[in-house]
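A single protein chain has been omitted; all remaining protein chains appear in their positions.
Right, subunit A next:
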């Protein structure tokens, strides 16, 4: 893998730090009038998800990380692994629980997810921005109520819990924003 110098640290560059692949978020140039220049770099560690700041001397270089994103369809969970498939080549990839993490609650069969691969192995799974899921349990709400009164909790088919308006009932399919975990609307069906 190529080495990258601090002046190539753009947002989105993937580099290795402490043995972990990281995504560069921000790179700020710092230099005293008389003295060495530094780069204060904000980084997200891709496995732990931790965001941290690290200072480099300008001109320092670090190893790039062989990280790529690929869009795959979610197939099923065999109890241990989550299986995804490339719809064109039919090639399959299995991600473990650690890679899926909290996003397990947004995995819907046949939805296209972004799988982040490091040296060919999945380290993160990002669901689509919006998913549609059936409500399996929610308190019966008041008739005639419209959105905006705070709503009520509803459990979805995957186990995710979101706040929905009072008029939405068990058995209905709702659209949810996976980035915020918020209800968007009833599904258009």
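Going forward, a residue touches a chain if its C-beta (ideal position, glycine included) is under 8 Å from a C-beta of that chain, and two chains touch if they have at least 3 such contacts; residues count from 1.
Keep this in mind: contacts and distances are computed from a predicted model.
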For this session: Just go with whichever of "Elongation factor P--(R)-beta-lysine ligase", "histidine kinase", "Iron-regulated ABC transporter membrane component SufB" or "Multiple sugar transport system ATP-binding protein" UniProt uses as the name of the absent chain.
Result: "Elongation factor P--(R)-beta-lysine ligase"
Seminar exercise, completed: Checked against the full complex, the residue among A:28, A:71 or A:96 that touches the missing chain is A:28
For this session: Quick one: say which of A:9, A:38 or A:84 touches the chain that got left out.
Result: A:38
Problem set entry | Absent-chain contact - pick from A:57, A:98 or A:179 | A:57
Exercise. Which residues does subunit A use to touch the chain missing from this display?
Worked result: 28-38, 40, 54-58
